[in-house]
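For reference, the structure discussed in these notes is given below.
Removed: one protein chain of the complex. Kept in place: all other protein chains.
Take a look at chain A:
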């Protein structure tokens, strides 16, 4: 919440845990226990009890809990740095700076607009998404019901392969990074209509929307690393079935991992060399931070393209440019807006933050102003100090 949060002052005593008492070895209680043969550090209870294997730390010391006085959901962290939104406005600009083609930029913009729309709908009606966690049959959790198991996994697998070939064809440029992570994503979404036909139509259509959204987004951004991180995040929350069937694709994943690691390391070493030479060349350049950063990005872009065109023979310059540009984007730290593309809610939480507060209104006005600036090329150049 930061500085705007309500202050919660609380005076804490000198010894809030009363260690004074627990350190006191002369207390009546401790004397009694010792008299009956207890030694500090031991459990109470029968000696050599067979059930002692189940004893936990709760049997040794009192249970400690964190005092919870809010309605923060399980596993959610307060202020994990994604509260501030609005950076997606810069995506267009950043993409252009990174040399994306107009079509991809257009697609990205569309994806963002879809996202905004679904976000709006969500805030209006409050949709909550769930991921499958398998079936509880009797007392055990199964990933898939017995009867449906084989067919479901088959269908998802076939989906995956089909999908990967598709992407291979359409986005040949990113052949290294693209195909591997994609199928798992698709599968998670595809599994739904396959397994469960009883679902209502509106739900399905919603799913489809997110599906198509992710597709667009996927074909739009050819960001290998980012996808990977997203994938790993996802797979944690995914049901075992999906990960199972994903194993077929895992081989390719690891491969791509290696390749990308190689290229990046080689480019790193080259970069440093190049930088030096470049610094000499353009010594008169301004020293401002922003400028510097931008420079580096451009540099890296060039270097990468060189590296790739060097190693991978068939690639055209433009394609490698694209791929590398995304590498730099992720290297410079994935922006929250970008990472939120997979889940329509921009906050990273399933439930969108309630809107309508005055703070939010002020903020959205601010964002709107910035957006206006973005449409003006001259203003942009001024902001990023580009001399055209």
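The definition used in the following text is that a residue touches a chain if its C-beta (ideal position, glycine included) is under 8 Å from a C-beta of that chain, and two chains touch if they have at least 3 such contacts; residues count from 1.
FYI, contacts and distances are computed from a predicted model.
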Given the options "Protein BRICK1", "RNA helicase", "WD repeat-containing protein 46" or "Transcription initiation factor TFIID subunit 5", which would UniProt use as the protein name of the unshown chain? "RNA helicase"
Among A:33, A:94 or A:367, which residue is in touch with the absent chain? A:33
Using the touch definition up top, pick the residue from A:49, A:117, A:362 or A:379 that touches the left-out chain. A:49
Chain not shown, touching residues in chain A: 8, 10-22, 27-30, 32-33, 35-38, 40, 42-47, 49-51, 53-55, 58-63, 65-69, 71-77, 126-139, 141-142, 145, 196, 198-200, 202-203, 234, 236-239, 343, 345, 347-351, 353-354
